[in-house]
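Quick one: the structure is below, questions incoming.
Left out: one protein chain. Kept in place: all the others.
Right, subunit A next:
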Amino acid sequence: MTLADHDGQLNYQELVNHIYQTNTFDFVGLALKSDDFSRNIKWYFVAGNQSEQFRKIVLRSGIGIAGLVVRTGKPFWKNQLQCYSFADAMYTPIARVESLTSAAAVPLVDSVTRQVNGVLLAGYRHDEKVSEQTTRRLSQYLRQ
């Protein structure tokens, strides 16, 4: 790991912590595409997690909220997440392992290649609603 990477990681963790502390979200997480050949997207930085299960998840493009954000490069949000079960198109693994009832996610776009190389997701556990407003608020943090 280079010093630059290290800096980046610290910043991401700080950003996640900051969003978690200054908002009412029960969970905030950031998934990044790895640099190696596998190009897997995994959750590396989280705040408010209730278990370590999130580490096992590998995001699949097009599946679940975060997957749709990766595929389309556009923000996405969804309420009443607990009614989706495994193998449904809207089943979001991170929502299941963190017991989220609603979540909103925005893409992290590489400024040079304009490719999606990560997802920032925040959600609630107790039926609070998310909306386009939530995704706009999350996007604000990435613009800073």
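We take it that a contact is a pair of C-beta atoms (placed from the backbone, for glycine too) under 8 Å apart; a residue touches a chain by one contact, two chains touch by 3 or more; residues count from 1.
Throughout what follows, contacts and distances are computed from a predicted model.
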item	value
Chain excluded from display, named as in UniProt, from "TolB-like translocation protein", "3-oxoacyl-[acyl-carrier-protein] synthase 2", "Peptide ABC transporter permease" or "Sensor histidine kinase"	"Sensor histidine kinase"
Identified contact with the non-displayed chain, of A:94, A:108 or A:130	A:94
Hidden-chain contact residue, picked from the options A:57, A:106, A:119 or A:138	A:57
Residues of subunit A in contact with the chain not shown	37-39, 51, 53-54, 56-58, 60-63, 71, 85-87, 93-94, 96-97, 112-115
